[in-house]
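With one protein chain held back, the other chains of the complex are shown just where they sit.
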Amino acid sequence: MEKRENTAILLLYCPDQQGIITEITRFIADNRGNIVYLDQYVDRHDGVFFMRIEWELEGFTIPRDKINDYIDTLYAKRYGMTYYLYFTDQKPRMALFVSKMSHCLYDLLARYKAGELDCDIPCIVSNHEDLRYVAEQFGIPYYVWSIKKDHSNKREVEEAEMDLMRREGITFIVLARYMQIVTEDMIKAYPNRIINIHHSFLPAFIGAKPYHQAWQRGVKIIGATSHYVTTELDAGPIIEQDVVRITHRDTPETLVLKGRDLEKIVLSRAVKKHIEHKILTYNNRTFIFT
Amino acid sequence: MEKRENTAILLLYCPDQQGIITEITRFIADNRGNIVYLDQYVDRHDGVFFMRIEWELEGFTIPRDKINDYIDTLYAKRYGMTYYLYFTDQKPRMALFVSKMSHCLYDLLARYKAGELDCDIPCIVSNHEDLRYVAEQFGIPYYVWSIKKDHSNKREVEEAEMDLMRREGITFIVLARYMQIVTEDMIKAYPNRIINIHHSFLPAFIGAKPYHQAWQRGVKIIGATSHYVTTELDAGPIIEQDVVRITHRDTPETLVLKGRDLEKIVLSRAVKKHIEHKILTYNNRTFIFT
Amino acid sequence: MEKRENTAILLLYCPDQQGIITEITRFIADNRGNIVYLDQYVDRHDGVFFMRIEWELEGFTIPRDKINDYIDTLYAKRYGMTYYLYFTDQKPRMALFVSKMSHCLYDLLARYKAGELDCDIPCIVSNHEDLRYVAEQFGIPYYVWSIKKDHSNKREVEEAEMDLMRREGITFIVLARYMQIVTEDMIKAYPNRIINIHHSFLPAFIGAKPYHQAWQRGVKIIGATSHYVTTELDAGPIIEQDVVRITHRDTPETLVLKGRDLEKIVLSRAVKKHIEHKILTYNNRTFIFT
Partner (left out) sequence: MEKRENTAILLLYCPDQQGIITEITRFIADNRGNIVYLDQYVDRHDGVFFMRIEWELEGFTIPRDKINDYIDTLYAKRYGMTYYLYFTDQKPRMALFVSKMSHCLYDLLARYKAGELDCDIPCIVSNHEDLRYVAEQFGIPYYVWSIKKDHSNKREVEEAEMDLMRREGITFIVLARYMQIVTEDMIKAYPNRIINIHHSFLPAFIGAKPYHQAWQRGVKIIGATSHYVTTELDAGPIIEQDVVRITHRDTPETLVLKGRDLEKIVLSRAVKKHIEHKILTYNNRTFIFT
């Protein structure tokens, strides 16, 4: 995790064609950019080319505010590319949405405090007061908008939340056991930028009380899944999963406890990959660079 | 795996009541049986007591052909027990059902040959000729009954198979990637005695082509599941599961290959546990003793 | 994790002999104790019998302050038992020893705060001021005694620490990346009651900088190990281990980060088992009940 200030990261995909790697690497090399990372992958099934390339901006002859134009003009149209350009000196800004359970929140904040997450966390949002004390322990503003049982004020609440997101320049949202369904408007505003943690090994046990479902079914392994939120419940692109072995001695209650440890680690891995701009999403599947 | 000839194994469950452990252990001790294994578990959720106890028959004062009577009279009725009594000098007899893929078959036969499986394998049954050469390599009779595409002869085939099972004194059946649905008659004849290997992490991806389903969904981990066959497809009590991590670089084809290694190990673990009489089934869940 | 107040837990080992299980269960049943947990194991290699038994004190006819006497008189001498008796309404009291890294400390305190650890944490001890802010976030007294580079004041420091342990009625100590070697006096005062987390898969990579050693050796998997501290460095009875897969792309720095997640989970699992009185130690090996 050596600190590299001043690099540009280009994530892209396009129909597979000959010569793309050469073209892109030549573009960077010819303009005196030093490539510090390159990984690519061809999905032969769908005929799609995926790439992540990172280069040092120091000495790069194209000014950083022109790079996007160059890529767009020289390559994007020609190759039919979808691409994303990031600069590592611009920190992602994360909003944390929580409800009543503290484990994922504590885990992310402890990592943040220890310097493991290279982002800003300007706000924590909740529909309950329960975790305000955690936010206060870490000195992060905590906003509560209660959603009524009949959801009658849901739109209003989300508008207030979206307003906060805009004011704080939030670039991505993490639902750290938020327990509420996010509406389509917010999902559209943050496409592939809302990360959820689901407490099962998806696609098994979609929806409510997955640990109880797992216990009922008598599985021997339970899991947790982090994914980008889409409009279909628990069906968005999977970023990370992990599992732990259980036995018949486990009860729904011990599954909940064991699952918490999975949720923390799976969510934090997904958040890290997102912050490092290492995830591409295509056809509801993620391509995760190492 | 020290060899212990001459032990009796009692597997039982009943409504949880005080004093059962004491009663059972006293029964064995008072009759000069040396207990070599005891494990028990109370499922507090359902209020059920599960136990596996094993004792040496040498010196045990009750003749082996009377033990069943004693247990029945003294305990089974009184405590509402469901119980199973086994003697380790009576080897389980396994019938292997296969189709076209060799990996599980080879794996089980190699273990059998190396002395890892304490059972007899008097026959291999298939609906195809493809794996006859494997059976011949190991000198085990191979029976083929082709099932017609329209399944019009399915009943007839199964009657022939059941006849073979009876003739060979088969105590349990292993579907080593058999790829056919077993009918209710056979399931009733072998309740919790037909072990299947399903090539997914159940209950995800039930039914056909689970690796393709998994690839399509973009999961990051795949699994395999061995379970007892019940009349509901892929829904019987799970005996064992295992998983392996995959990445976006995997194709449906590489998933098939990685999955094979899971299938072999998961199936063989389930078969071993069954042979060692370490599985109790209750409410569609298995209780597996160590 | 249902709460059971008022139970007694007996942990014991002794030379394997016939009838012990029956004797012990009869003792409890005859005195109207309801057994809620029983697990036993015979190590045939060494001929040793291990047992953990737990029963409800409500209705038990022997007064709790006499139970120890009864066990001692009736069984301990006769069977050559080593045994430990606990009551679940007496909470273990943990002292946390830390140095400069916050991850294990945060993890344990977040669990404690969430009610996952059924113990008291009256104090945190360190040789550095660095983590005082964490202790303050959680409102736990933080004591610093600096150990000089030449260790000239080590004895003095440990005496002050031991004094604190006594004052606070500490029953066990957790070295949460303490980075100091504990002296023999403290180990003797807390035999099998000091839990350390070592950041390698022991016995590989004993001593300093294990992640660098692992990287140098080119292993494909790294691990973490929690163990009771004995006078031989990193050689005490292992309580728990876990591992994570790495690749050639990992650097010593990323190993440190990945390892942190292991350390947290491995240490917290060990601490939980200790708090629940589920660990017996014999011949430098642990026997861990489920």
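Going by the order they are written in, the chains are A, B and C; count residues from 1 in each one.
The rule is simple: a contact is a pair of C-beta atoms (placed from the backbone, for glycine too) under 8 Å apart; a residue touches a chain by one contact, two chains touch by 3 or more.
Since we're looking at a predicted model, the values are computed, not measured.
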Sole residue of A:34, A:183, A:254 or A:284 that reaches the chain not shown, by the stated touch rule: A:34
Residue among C:36, C:160 or C:204 that touches the chain left out of view: C:204
Positions on chain A contacted by the hidden chain, ascending: 2, 18-19, 21-22, 25-26, 29, 34-40, 42, 44, 245
Residues in chain C touching the chain absent from view: 41, 43-45, 50, 201-205, 217-221, 223, 237-243, 247-249, 251-252, 284-288
For chain B, the residues touching the chain missing from this view: 1-2, 101-103, 106-107, 110-111, 113-114, 116, 137-138, 247, 249, 251, 253-254, 257, 260-261, 265, 268, 290
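The rule is short, and it goes like this: only the chains that are shown with their structure count from here on.
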Whole-Å gap separating chain B and chain C, where each centre is the average of the chain's CA atoms: 38
Chain A and chain B: spacing of chain centres that average the CA atoms, whole Å: 42
For chain A, residues contacting two or more additional chains: 247, 249, 251
